[in-house]
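For reference, the structure is listed below as structure tokens.
The complex appears here minus one protein chain, its other protein chains still in place.
Showing chain A:
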């Protein structure tokens, strides 16, 4: 944090929460048929949030910090702040929420229980924004648990046996993580008082760790365990591939907008703004985190290779990719920190594009297996192009967003004197290529084996007159996020690009 940071008491952090909380509560009260009103509320909330964030970014970058606080119990407050990192995360989830809302409106058109769905959908984003804006560990914990609870009905939304099973497993993992988090937060609060995040680490925590390094290490480990479940760190990742039974917009929410991101965000908060990188390294935890992250990166990729189900392959890919964030956070180098932070955005946009496309394939052509996708590029060229861009980004090819992440992490590894990181990144890149390139190849080659004669293959023709390959509300969000994947790579040097902002955020941790 800069020394010239000015803290201003303001209601704006609360307004940021209300832009999704109010629509959520109103939507719950709507009747099923009030589609137009529901969509209006959804979009109004999502757009209001994005606009608010855009207005706030220059102010916060200039060193202003908005703060709102309420007494919870005597001596312990609920605190919201917009420091650079929190606003960064809010910006990410607000932007992706807008895209996902548009997509979800199209995706669920005509299906039942939409008031319930969109109500919880908005609550999910409220919880995520609460996590982002949380100024202390207590507030973080409250919204972290809230996120678990409000995601449950979304995963279970379809009510099928598989959906209910996925939701049950999701709940078991994440509530288990919540227990660890509660323990860690309560314990640290008992030892050092209210734990307010502070870039570079909290002095009281450092003093405590000097006094009692063993307890501090245990608390740190328990906290990481708590957030590690949502971040899908190996071996706590088991829920993620199972939860992919949820509708596509929910997968987007789980993988890009809210859940795993909240876990990754939590890891960075705990490492950098509670303990501080130096202290975490001193306690030996940074190295442990780096090892766990590296194992997860390789493990997720290896498991992804073997999946024929497209969404499952993407899910294991998330397991792997989110650990890049943890790896970056675990390296003692400013550029790695920035790499971790920027990868939150890059992974978010790439993975959401992939899930949007997977949903498009499933909705339009009822294709959910990689092996069925042969020739789909002709029938749905725009979707396939978006998928290709995001997948190439995932592999880390320039000029796409993923390249920036991998480049920064690699440099960070060298900078931190840990060249083995390069090996992990290279292994992962090869594996990424090994599970994404075949999909791309399948999509764009013709499916000629069984239907030699007919030029259009076996796919049903689009049922709409517009001539678009899919409904615009599904297609446009996918195209938009894919374009951002290119933009974030190409324009990484521009003012207010994620990479530049990530460096500003990361600097705070390096006083």
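Simple rule for what comes next: contacts are C-beta pairs under 8 Å (C-beta built on N, C-alpha and C of every residue); 3 or more make two chains touch, one makes a residue touch a chain; residues count from 1.
The rule we apply is simple: contacts and distances are computed from a predicted model.
J.: There's a gap in the complex where one chain should be. From "Nucleotidyltransferase domain-containing protein", "ABC transporter substrate-binding protein", "Multisubunit sodium/proton antiporter MrpD subunit" or "TatD family hydrolase", what does UniProt name that chain?
T.: Answer from the record: the omitted chain is "Multisubunit sodium/proton antiporter MrpD subunit".
J.: Among A:164, A:218, A:422 or A:486, single out the residue that touches the unshown chain.
T.: Final answer for the missing-chain contact: A:164.
J.: With the missing chain put back, one of A:50, A:149 or A:218 would touch it. Which one?
T.: A:149
J.: Pick out which of A:52, A:182 or A:221 touches the chain that's been left out of the picture.
T.: A:182
J.: Which one, A:7, A:40, A:111 or A:371, makes contact with the chain that was left out?
T.: In the full complex, the listed residue that touches the missing chain is A:111.
J.: Would you write out the residues of chain A that touch the absent chain, in ascending order?
T.: Chain A touches the missing chain through residues 28, 70-74, 78, 111-113, 115-116, 141-143, 145-146, 149, 152, 156, 158-161, 164, 167-168, 171-172, 175-176, 178-179, 182-183, 186-187, 189-190.
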